[in-house]
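Complex shown without one protein chain; remaining protein chains in place.
And now, subunit A:
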Amino acid sequence: MDGVKGLGELERTVMEVCWAREEAGVVPATARDVSRALADERDLAHTTVMTVLDRLAKKGFLDRERDGRAWRYRPSASREGYVTELMLGALNETGDRDAALAHFVRSVSQDEIDALRQALDELTQEPPA
């Protein structure tokens, strides 16, 4: 399991490098660029970085295009985009109640929110027992 966990963490680190370049407006990264960016914090074989980039591209998280003999990798969506996708799924605002997730609380109307606020006030203003 350690190996799997390590690989997941590596994917995340590599994505963060690609996102940082995108935000800085730098050209999409080659495997060499990613290796260099990570050289300080990790001792990674260049082939490992290439493998991770390849995996991320196959999973659809990175788009790649040819640049001479190398590939350049660009994030398919921003980090915020993915966070929003997860939150929309969780908040259930996509209109499709999906069985994937059990939701903590369902959406309520404005009238209901008023009633809830009132109940909350009553509950929290009680003297502590």
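Please note the rule applied: a contact is a pair of C-beta atoms (placed from the backbone, for glycine too) under 8 Å apart; a residue touches a chain by one contact, two chains touch by 3 or more; residues count from 1.
By definition in this document, contacts and distances are computed from a predicted model.
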Undisplayed chain, where the name is taken from the UniProt record, one of "Spermidine/putrescine ABC transporter permease", "Electron transfer flavoprotein subunit beta", "Potassium-transporting ATPase potassium-binding subunit" or "M56 family peptidase": "M56 family peptidase"
On subunit A, residues whose C-beta touches the chain left out of the figure: 8, 11-12, 15, 59, 61, 79, 82-87, 89-91, 93, 97-113, 115-117, 119-120, 123-124
